[in-house]
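One structure coming up, written as structure tokens, with questions to follow.
All protein chains but one are shown in place.
Showing chain A:
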Amino acid sequence: MCGIVGLFLKDKSLEPKLGDMLSDMLVTMTDRGPDSAGIAIYGTPSVGRAKLTVQSAKPAADFAGLEALLKPVDASVTVELKSTHAVIEASSALATAVRELLAQERPDIRVMGSGDSVEIYKEVGLPRDVVSRFGIRAMGGTHGIGHTRMATESAVTTLGAHPFSTGADQCLVHNGSLSNHNNLRRELVREGMTFETQNDSEVAAAYLTAEMAKGKDLGQALTGALDDLDGFFTFVVGTKSGFGVVRDPIACKPAVMAETDQYIAFGSEYRALVNLPGIEGARVWEPEPATVYFWDHEKAA
């Protein structure tokens, strides 16, 4: 099964409530998958600053003195600890150097996501617990996606949780299972992509990252996915300013969308959407099979 949700805000006045609304949507989907949960939140980027969300299985040791460790490379670095995760903010120009030092000095730390605006939190456990341990409800932002997992294709671990992020400010959640992921992974490795897991959904995320690196926009990359990915999928994808949805041609994995003047929302089921403001008057529809839907804040502006 798995439950997936997404929310793309059009009305800026809702931005402070993004984390709260998305948390409600995800918690409602708990009974579609109890194994792990995760949320990606796109906040408003600050000019010249980059974000790195990292995770550790032993945060007490790995996060001790982290800010002091990184200061010599970038004096402006800040580290915010959140349970098993930490959000490192650095100057964009020095972000790569910070990341290299981190990999060298604290090799057990895993990068969950990086970019100008995205923060990604995921752990084994129920959405309610994951949302509360990372304080997701208090987070604002422009758009976000979430996932609650019923594991099928790989182990129940933090790294096997969604969203998967394989490129700057990109992430993906998946309901379904791919059947050609091993072959596609080999091809992507040959193109220079790296993988953290044996998970099929990570391959889908990496595929989109690789296609966008070739100059495609999110919509074009998702259209390519319909030809190149085999299996069952409903994907919800985030980029720095964009939000996309696509279902495979068989479309047996459920999906409902709603749009008002204030937002575009996605849920595996209508239940996930019922607490959104103005849902009674929203345009609610089931996304068509093999049809790409995507929205972009920058293109809309």
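Everything that follows uses one rule, which is that a contact is a pair of C-beta atoms (placed from the backbone, for glycine too) under 8 Å apart; a residue touches a chain by one contact, two chains touch by 3 or more; residues count from 1.
We take it that contacts and distances are computed from a predicted model.
Its UniProt record calls the unshown chain "Protein GlxC", which is the correct pick from "CoA synthetase", "Phosphate-specific transport system accessory protein PhoU", "Spermidine/putrescine ABC transporter ATP-binding protein" or "Protein GlxC".
Checked against the full complex, the one of A:11, A:100, A:230 or A:286 touching the unshown chain is A:286. Across A:68, A:81, A:103 or A:252, the single residue that touches the chain missing here is A:252. Residues of chain A in touch with the missing chain: 249-252, 254, 256, 269-274, 284-286, 288-289.
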